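Every protein chain but one is kept in place in this view of the complex.
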Amino acid sequence: MHIAYIGLGNMGAPMALNLHKAGHQVTAFDLSPDALRRAARYGLRTAASAADAARGADVVISMLPASAHVEALYLGPAGLLACLPAGTLVIDCSTIAAASSRRLAEAAAQHGIGCIDAPVSGGTGGAAAGTLTFMVGGSAGDLERARPVLQAMGQAIFHAGDAGAGQTAKICNNMLLGILMVGTSEALALGVANGLDPAVLSEIMRRSSGGNWTLEKYNPVPGVMENAPASRHYTGGFGTDLMLKDLGLAQDSAAAARAATPLGGLARNLYAAHSLAGHGALDFSSVIRLLQKPAP
Amino acid sequence: MHIAYIGLGNMGAPMALNLHKAGHQVTAFDLSPDALRRAARYGLRTAASAADAARGADVVISMLPASAHVEALYLGPAGLLACLPAGTLVIDCSTIAAASSRRLAEAAAQHGIGCIDAPVSGGTGGAAAGTLTFMVGGSAGDLERARPVLQAMGQAIFHAGDAGAGQTAKICNNMLLGILMVGTSEALALGVANGLDPAVLSEIMRRSSGGNWTLEKYNPVPGVMENAPASRHYTGGFGTDLMLKDLGLAQDSAAAARAATPLGGLARNLYAAHSLAGHGALDFSSVIRLLQKPAP
Amino acid sequence: MHIAYIGLGNMGAPMALNLHKAGHQVTAFDLSPDALRRAARYGLRTAASAADAARGADVVISMLPASAHVEALYLGPAGLLACLPAGTLVIDCSTIAAASSRRLAEAAAQHGIGCIDAPVSGGTGGAAAGTLTFMVGGSAGDLERARPVLQAMGQAIFHAGDAGAGQTAKICNNMLLGILMVGTSEALALGVANGLDPAVLSEIMRRSSGGNWTLEKYNPVPGVMENAPASRHYTGGFGTDLMLKDLGLAQDSAAAARAATPLGGLARNLYAAHSLAGHGALDFSSVIRLLQKPAP
Partner (left out) sequence: MHIAYIGLGNMGAPMALNLHKAGHQVTAFDLSPDALRRAARYGLRTAASAADAARGADVVISMLPASAHVEALYLGPAGLLACLPAGTLVIDCSTIAAASSRRLAEAAAQHGIGCIDAPVSGGTGGAAAGTLTFMVGGSAGDLERARPVLQAMGQAIFHAGDAGAGQTAKICNNMLLGILMVGTSEALALGVANGLDPAVLSEIMRRSSGGNWTLEKYNPVPGVMENAPASRHYTGGFGTDLMLKDLGLAQDSAAAARAATPLGGLARNLYAAHSLAGHGALDFSSVIRLLQKPAP
């Protein structure tokens, strides 16, 4: 298939490459000349503008930092929707506000263009390995059209509901993940302060009613889990500042819907304190340091 | 084996019965004549006092409401430790302060009596079915002596560490469980407020990084999980007031150890508000009601 | 002075009337015909559009619900800034995002129009009595030009800093007020649960290091303070949903500035739960009900 790929950051570049490896004809664009050069070096065809990249494409995929970038790419008189032929399919993989996704889907529908929001989880590791999870909002028909493309980049594909539902599902999941990480860190720190071995306590809780994803895959105590970021000085996972951003989006969403999320709000503010203390670039499991004496 | 069983409440009675069914010679005692009569009706031998029940026993098991009851049973000049022969094994299954468990273990050691703290999780359902989980503090030798007895009452047995470690492990686990339940409720309520189907969102998070025990076994939204208390009007599970008690013990433990548990402390206070609103007797998954409009 | 007054809601109408009473020539506009009729009945001259109202005005005052309304009024090719003569002074009394206020101030400067953000505190009572507090962002010169106009509507005028600083000061103050109210309610509820008389405890804390504005002016326990909303069934003060909105703005501001405000975030989510329980229209001091058994 002819695919235009817009946004070649840490996530976007390996995702585009996996499409290329799967045999799709990918034309890529990014505002950064460096990112474009790197993409070309890996064998991707590149274009001079988003509109150029999109010319002749069956599918346009975007992976951008925030709502404003996505709206600027697609909407308005100079946006892509105004120049794409009817029948094109837009797959926006950015993590943005659900309201923006809905705005995009409505505008696309007016041009006869299919559109899904398909934010991902799985991090840069999952992007490189092609094992991402997609949470999709949009019609079942558009999702079926997108499926072979998504399968080249990821493993699990969930249909969350109508336009915007992918964003909502992702933000709910990541808010919960932030809570799981802080809560698990608290339980482990409390046990250790009372003399327990963190590996023993982790194993007990993992197999009891405290069991959760962080105890399965991502233990925050150094040395307990060999492959977790905690065991390599909290490098190389999902950064504190990215978790802080997602927890902020969850609070925005709660404010818009007048929902109450006390633990989610507190997790956001604890991550903010952790970031202010200078740990924004560390993996998000490093939040356990907020609950421990600094190593001497 | 000859077993004295002290404390025949909602948990203790079915546990004693399972020992009896497994072929042990159980003599039971409770301060409540009603509880004693019920036990006799189920075929248990009963005694007129704890000391009477303990006469000739190889193992004494206790299942009592709080630290004060346990200390009154065993310690002091009139306590059981003063009259049990050296070599007896004490298994205290009560959920109490770790400091009380350590006090009991030290006093037992002075009498040459073995002692483990072995609080349980699994609720009255697990007690009846013999599928409880035991979290054990004490020596490996005492645990091995206790193992055949514990196996008659439960499925999983974890050795958490020295005396008191069973209590600490249980309280860490249950604090984390309280956080999981409130956090999962928040994520589901946020999704529903944004138009998502709670069953769809539950399934997505369960299989993603938000996965946790409550999404596996104990979904708080009515109708999502047929066998969960939420689907029977929040009856018949682990009560709000019991979770409130455990979260309070966790804060006690945090205060004693100068540990920081912000989400655990907040969960305790949210459960307190939920109980004050009149929901103390409902299952603890009903805390989601604190985050929802009341049904009309 | 000739004043155009845009926005005649619960706050705007009495503010405009006070300007009229002070001898200013006020022309008023609101999108709601009802609001316009009421204003005319009170003796205000009314106009058919904002632009009509602004014709010939020395000063334009706006009091609108949210950022979007303010930006729609002033900005864009059809906005007021495009038709006001240089030298006009714009006073925006709306409580909106500081970023919006800065955007407005920059656009005004390009047209040679003076501009301050001047959000108020004091509620509808203060608006009617002319005792509002203004927190002003903008240049000292523009504030001095505005001072006589502000003095006709309020008592205290604070210069918080440059454009947007009025909004920031208000949102910081109101976030703190939300915390004071919840915190004071907690302390009083804890004392009462331990048998203390709330009036006695209030007086002790008011004169000790717990002293704060809510204990001076706005006690949340019914009967302690005759004139407080608590003593008239929580009616007639500053509504729960308005406090919820301001606490949400504070979290927006914290997210934008990457600031950490754990108590502020928690207060927002507690007010959200209180509103969900059906108390959104009650005075914000009613949040103490979240911490008490319901009256029988």
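Letters A, B and C mark the chains in the order given here, with residues in each chain numbered from 1 onward.
Just so we're on the same page, contacts are C-beta pairs under 8 Å (C-beta built on N, C-alpha and C of every residue); 3 or more make two chains touch, one makes a residue touch a chain.
These numbers were taken from a predicted model, which means no experiment stands behind them.
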Residue among A:Leu80, A:Val149 or A:Leu291 that touches the chain left out of view: A:Leu291
Which residue of C:Met135, C:Ala228, C:Leu244 or C:Ala277 touches the chain not shown here: C:Met135
Touch with the omitted chain, as defined above, among C:Val60, C:Ala250 or C:Leu282: C:Ala250
Residues belonging to subunit A that touch the chain removed from view: 262, 266, 273, 276-278, 290-294
For subunit B, the residues touching the chain missing from this view: 244, 248, 251-252, 254-255, 258-262, 264-266, 268-270, 272-273, 275-276
For subunit C, the residues touching the chain missing from this view: 98, 121, 133, 135, 156, 158-162, 164-165, 168-169, 171-177, 179-180, 182-184, 186-191, 193-197, 200-201, 203-205, 207-213, 216-218, 250, 253-254, 257-264, 266-267, 270, 290-291
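Note that only the chains that are shown with their structure count from here on.
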Among all chain pairs, the one with the most C-beta contacts: A-B
Separation of mean Cα positions, subunit B and subunit A [Å, integer]: 39
Cα-centroid distance, subunit B relative to subunit C, in whole angstrom: 50
Two or more partner chains touched - positions in subunit B: 262, 266, 290-291
